[in-house]
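What follows is subunit A.
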Amino acid sequence: MTEQAPVLILLFPFLSAIVVALAGIRMKGLCWPLVLLSLAGSVCASLSTLGRVLDEGTIRYHLGGWAPPIGIEFRIDGLNALVAVTVSLVALITAIYSKISVEAESKDKVSQYYAIFLLLIAGLLGMVITGDAFNLYVLLEVSALTSYALIAMGSKRATLAAFKYLIMGTIGASFYLLGVGYLYIKTGSLNMFDIHEQLVLNNLEQSPTILVAFMLITVAVWIKMAFFPLHAWLPNAYAFAPTTSSSIMGPLVTKVMIYVMIRMVLTVFGPDYAFEVLNWDNIVVWLAVIAILAGSIGALAQKDLRKMLTFLIIAEVGYMVGGVWLADETGMVGSIFHIISDAFMTLCVFLFAGIVFTKTGRRNITAVEGMFKKMPLTMVGFIVGAFSLIGIPPTAGFFSKWYLIQGGINSGNWEYVVALLISSLVNAVLFFRIIEIAYFGAKPADGHDDHHGEDHSKISEAPFTQLVPLLGTAALLVIIGIYNKDIVSIIQDFLLPFNLGAGS
Partner candidate 1 sequence: MKILGFIAVIITGILLLQAERDFPDWGDPASPANNYRLSQHYITQTFTETTVPNMVTAVLADYRGYDTMFETVVIFTAGIAIIGILRVFGSSSQLEHKEPTLTAKKPDLIVDTTCRLLIPIIQLFALYVVAHGHHSPGGGFQGGVIFGASFILLALARNLQTAQKWLPESRVLTLAGAGIFIYAGFGVAALVLGGDFLDYGILTKLLPGGVEDARSHSMLGVEIGVAFTVTAIMFSIYSNLASNGKMKEGI
Partner candidate 2 sequence: MIWIFDIIILVFLVVTALISLQVKDLLSAAMIFGVYSFLMCLLWSGMGAVDVAFTEAAVGAGVSAVFLISTVLRTKRRSSD
């Protein structure tokens, strides 16, 4: 069955989504176990695919038995396989976590919620493994539609945010579609690898059409990943969505879009075109710097825990975009590694925010006061996630930063290095503020007092289904950090043929 593993990655969540939607009519209790089962299957399939990629190199899977470019193919190399494993694993962890919060927050729409949830995962996984530019658009829309719904099912303010997201997301997706159209009009092909071949073959480097296609696609993915000037839709959307929604979308949607960007830059246009012919690197890196700083400053200004985290996502997106446009191999390694580590660390802190919200019903960061006493294990999980975001070894976040900074120095983009360091420090401030509140209590003036404890003295350790995912993620962060060499060597093998120069 390993030969069919690539398609199974996708089929599991996709088919069980429909089963879940149907099960909702009669047997609501079946939903959660089904979700878990299917996602576990997806994780297994993606792991076995990764194993095969490591053994055999790039896997090509022809859907419908048609050879590309006639048919659609999955083309799975080290990058896809890693991201697919990440996506499915994050999804599985969130699914375990979701049991309590979904039942509490969406009550009579549990089956619909889970169906949409699984379809989102299917869409994201599909985007990751496909090798066809147009197919990516279709799956982009699947994941986009599901995200709108997942957000709109949240609180009152989430609805407007969802609408804005819908408008922005549609602009993004349409730009992508248009970009693919521009590529198609010049190359006549839709297969990513074939497009690249045609670009090289027909010497289209100077063609304005290709330039506009590149700009359109880049802007499209930037909109979708909330890169700085185009980020306005994200904070409210993720902050007011149901907790499970933000726990799944915060880590995954932006990261998968970054994957798409890397795929477009490396595979479709080729690094030579993206970095050398265009020579935008400096502008984009500066934009990334602004994004990092803006995200960090925005996060500092927030009092709402989840909103603060959403601003961190914006900063992290800046890391990765900047890392890619450093046009340096180490920077690229850092960006790709950061996709993985950031997915897990964002997941970790969002899970924590979700637990806090379900436990206290409050959004403000003061909700965590006294948590060290009441739920020590939860705090341990959170601290690992926070350390990773700050970049303290040996968590995964440190190593991604390590490569990114190295890339920045290598390519001489000092402003990027400085921005990364500032952002790390801001993260340190942010998270120690939370840790401090959790440790000391909310109001510094009161000092060591107990009257806050009375408000929710009932609060105890998070339930099993919420605690296990959190601690599991925390453990994964450390494991990824310790084994980063192996992951990085996969990434380096993947990057080898692209021949990225050291510095621009």
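Note that a residue touches a chain if its C-beta (ideal position, glycine included) is under 8 Å from a C-beta of that chain, and two chains touch if they have at least 3 such contacts; residues count from 1.
Regarding candidate selection, all candidates are chains of the complex that A comes from, given by their letters.
Keep in mind that this is a model prediction, so the values were computed, not measured.
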Subunit A: touching candidate in this complex (1 or 2): 1
Candidate 1 partner contacts - residues on subunit A that touch it in the complex: 4, 7, 11, 14-15, 18-19, 21-22, 24-25, 61-66, 69-72, 106, 108-109, 112-113, 115-116, 119, 122, 126, 132, 134-135, 138-139, 141-142, 145-146, 148-149, 152-153, 182, 184-190, 198, 202, 207-209, 211-213, 215
